[in-house]
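Omission of a single protein chain aside, the complex is shown with its protein chains in their original locations.
To keep things simple, chains are lettered A, B and C as they appear, and every chain counts its residues starting from 1.
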Amino acid sequence: MGAAMSVWEVVLRSVAVLAAFLVLPLLVGFMEHKVMAHMQARLGPMYAGGFHGWAQLIADAAKFVQKDDLLPTAADKGVFRLAPSLALIPYLVALAVVPLSPSIVGADAPASAVVVLAATAVGVLGGLMAGWASANKYSLLGGLRSAAQLIAYELPMVLAVASVALAAGTLSLTGIATEWRPWWLLWQLPAAFVFLAGGCAEIQRPPFDMPLADSEIVFGPYTEYSGLRFALFLLAEYAGIVLMSLLMSVMFLGAWHGPWSGPLGWLWTILKAVPIAFLFLWFRNSWPRLREDQLQRFAWLVLVPLALVQLLITAVGVVMMR
Amino acid sequence: MIHAWPAVVLATCLIGIGAYGVLARRNAVLVLIGVELILNGANVLFVASGATVSVPSTAGSVLPLFIITIAAAEVVVALAVVLLAFRASGIDVTEKS
Amino acid sequence: MTALDVALVGFGLLALAGALLAVTTRHIVHAALWLVVALGSLAGVYLVLGAEIVALVQLLVYVGAIVVLVLFALMVTRSPIGPSRDHATSPAHRGVAAVIAAGLVALLLAVLLPIAGSGAVTRQVTSNRALGADLFGTWAWPFELLSLLLLASLVAALAIARSRAVTGKEDA
Partner (left out) sequence: MSVDLPMPKLGPVSEHAPKPIKVVLNWGRRYSLWVFNFGLACCAIEFIAGSASNHDFIRLGVIPFAPGPRQADLMIVSGTVTDKMGPAVRRLYDQMAEPKYVISFGSCSNSGGPYWDSYSVTKGVDQIIPVDVYVPGCPPRPESLLQGIIRLQEKIAGETLSSAGLAEKQRRTYAGHRRATAPEVTRGLVSRP
């Protein structure tokens, strides 16, 4: 890595990561349409593109690029314009360091688990900026809610990642997945639960969608956005699902471990991520939204203690096995 | 190979800018921003000396981690005070109420 | 000038510009956003100086938590869009502050620059493994004290935020 990479390899890797970043969220979005439809005894999109409406999200994209890009008169224009990209780019950076197999990874950073956490932490700022710059009281409320929620759920997430990093003895995602053994499924189960809940809150999906809460505060920070900038926020949301599912797969489900893991390792990683993505969609369809006080209570009284206990269990396990 | 002086100049200027921010602002939260800049100046100095000394030492990385933690603790308490003060009167540090 | 120097100076200038705007802008929320620029570029500086973990913790804790808290406080209190002159200090006040700050910079430079020297030296990269071993070996006691401090500040923040006594008659 690093100096050994040629310019072409860097370009190729960047293009591959960008392509994955643009395609995978669309797949998840389409999956959401269909999963939601079939859970509600409907069909979902059927006509866009012909076969089972496969091109629905492409049609959405084609529509969003031609919508009028409205800018509220009272808004803080620069910040308002900048916010969607700030919400999106950290996910791109995070996706670049997630390995699909020991050799297939956009950029192999030595502390990639921390890189991912840092990137998602920075992504929070996009929503905050959007909420404040829109000059809309619903947006501001949404921004405040997302700040409160993300600070609360950052801590258990970090602790859960610390637990697996401790178990594997490395901060690198590749290293964690390499060290993974099937019995970790039980050993690291609480951490996996904490990470799933924290990840769901981090990307603000139901039941943790207080900041958006379309039945209370219109659409939180994104209320005033239309056209392409709104589409960027949507893309960030689905990229968040992709990222969290892949991370679950890499850190807790053993990524490429499985039959024929040599040539088919990347397929295993993705196959393990799909049920997690499905889980996120399932949550949305079956659970009501948490109230603000329930949200904070859940983070501080359930997830943080659970993550601390898990850290203790991991430490005992590591010491005993050494 | 790297030179040490650009990092030292950077750290010094950060501390100076932070000091200006602390002295010239009246909004309590903006004063806090100045304090953060001063702390970061110290961090840069630590990291730079850790990177440019002849004997390898981890202190240049450990101490900044400590400072960042202290900064987090400081900000939590400071903002609690600011919010309480705001509820009571206003956010101006020089205001007598 | 080596390649590392160029990267360092680039990130450093960006950080200084962000810091300068953070302390001079009249838009209250913009000050916090410029602070993000300054802190983010400082993470780049740390990366150039070979302290990877410090750079990542800077992003995770400083940008992800501290600045978010600051922004939260700014949004909860009064922070209008556009320049605000409510809390502006007088030009004389700012001038004195600038003079004191410049004096501080001159003093520090006079002390530190001779120590720093002017020759190029080999960059020491701190490995994560060595850092972890030292953090929980040599520095274990300060580390424990620090966790005590965090706990104390958590309790203190809760206690302060919960107290209604100071607000007097009005119930907030």
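Keep in mind that, in the parts below, a contact is a pair of C-beta atoms (placed from the backbone, for glycine too) under 8 Å apart; a residue touches a chain by one contact, two chains touch by 3 or more.
Values in this document were obtained by computation on a predicted structure and should not be read as measured data.
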Listed by label, the shown chains touching the absent chain are A
Where A:Y225, A:F252, A:W266 or A:F280 are the choices, the one touching the absent chain is A:Y225
Among A:K63, A:K77, A:R181 or A:R297, which residue is in contact with the omitted chain in the full complex?
A:K63
Looking beyond the chains shown, say which of A:L18, A:M31 or A:A48 touches the absent one.
A:A48
Name every residue on subunit A in touch with the hidden partner chain.
33, 37, 40-49, 53, 55-56, 58-70, 212, 214, 218-219, 222-228, 230
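Methods note: only the chains that are shown with their structure count from here on.
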A-C versus B-C: which interface comes out with more C-beta contact pairs?
B-C
Rounded to the nearest whole Å, what is the centre-to-centre distance of subunit A and subunit C, using the mean of the C-alpha atoms as each centre?
28
For subunit C, residues that touch 2 or more chains besides their own:
53, 57, 65, 69, 72, 76
Subunit B contact footprint on subunit C (complex, rising order)
1-2, 4-5, 8-9, 12, 15-16, 19-20, 22-23, 28, 31-32, 35, 38-39, 42, 45-46, 48-51, 53-54, 57-58, 61-62, 65-66, 69-70, 72-74, 76-78, 86-89, 93-94, 96-98, 100-102, 104-105, 108-109, 112-113, 115-126, 130-131, 134-135, 139, 142-143, 146, 149-150, 152-154, 156-158, 160-161, 163, 166-168, 172
Quick one: which bits of subunit C touch subunit A in the complex? Just the residue numbers, please.
27, 29-30, 33, 36, 40, 52-53, 56-57, 59-60, 63-65, 67-69, 71-72, 75-76, 79, 81-82, 128
Subunit C partner, complex, touching residues on subunit B are 1-21, 23-27, 29-30, 32-34, 36-37, 40, 43-45, 47-48, 50-54, 56-62, 64-66, 68-77, 79-84, 86-88, 91-92
